[in-house]
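The complex appears here minus one protein chain, its other protein chains still in place.
Presenting chain A:
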Amino acid sequence: MTVKALRAIPSGGKNGLGAFILQCKKLEFHYCDWAGSSKGMNGFIKSLLPRFAAANPQIEFSISPRPGKHPVLTGHYINGRTKPICVRNLSPYEILEKLELLRDASGEKLKRTNKAVTSTKPSVRGIWSPYHGKGMIV
């Protein structure tokens, strides 16, 4: 038998190809009962958070007081990174926008994309080769 096999583990799945896993796994809320910068956060926790948490059961929510500090939202992601956002003096609906940003993020550092498509497949058209064909006579 002249064929032998090499061992290879696929480098990584493509999220959304087959199954989609939401990358945000935990959201942490910190608030202060006393400070004025937490006013919007406290209103958010009372009014908007229950509906948001019920609509996003894939995420674990944890709420804890942090007295004497500005309110903070932190997203924890599957790749191990976290994204904290300070939400001092924001209104509940502005906080909801920040929360949706955290929920929809992939957890990766933000990258500039300047190609329309990023693919792991080889190009359909192939790469031009100087060794094939007749060549161009100048």
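Keep in mind that, in the parts below, a contact is a pair of C-beta atoms (placed from the backbone, for glycine too) under 8 Å apart; a residue touches a chain by one contact, two chains touch by 3 or more; residues count from 1.
In the analysis below, contacts and distances are computed from a predicted model.
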item: Choices "Mitochondrial import inner membrane translocase subunit", "Large ribosomal subunit protein mL44", "Ribonuclease" or "mRNA 3' end processing factor" - which one is the UniProt name of the chain not shown; value: "Large ribosomal subunit protein mL44"
item: Contact set of chain A toward the excluded chain (per top definition); value: 1-10, 12-15, 17-19, 21-22, 25-26, 57-62, 78, 120, 130-132
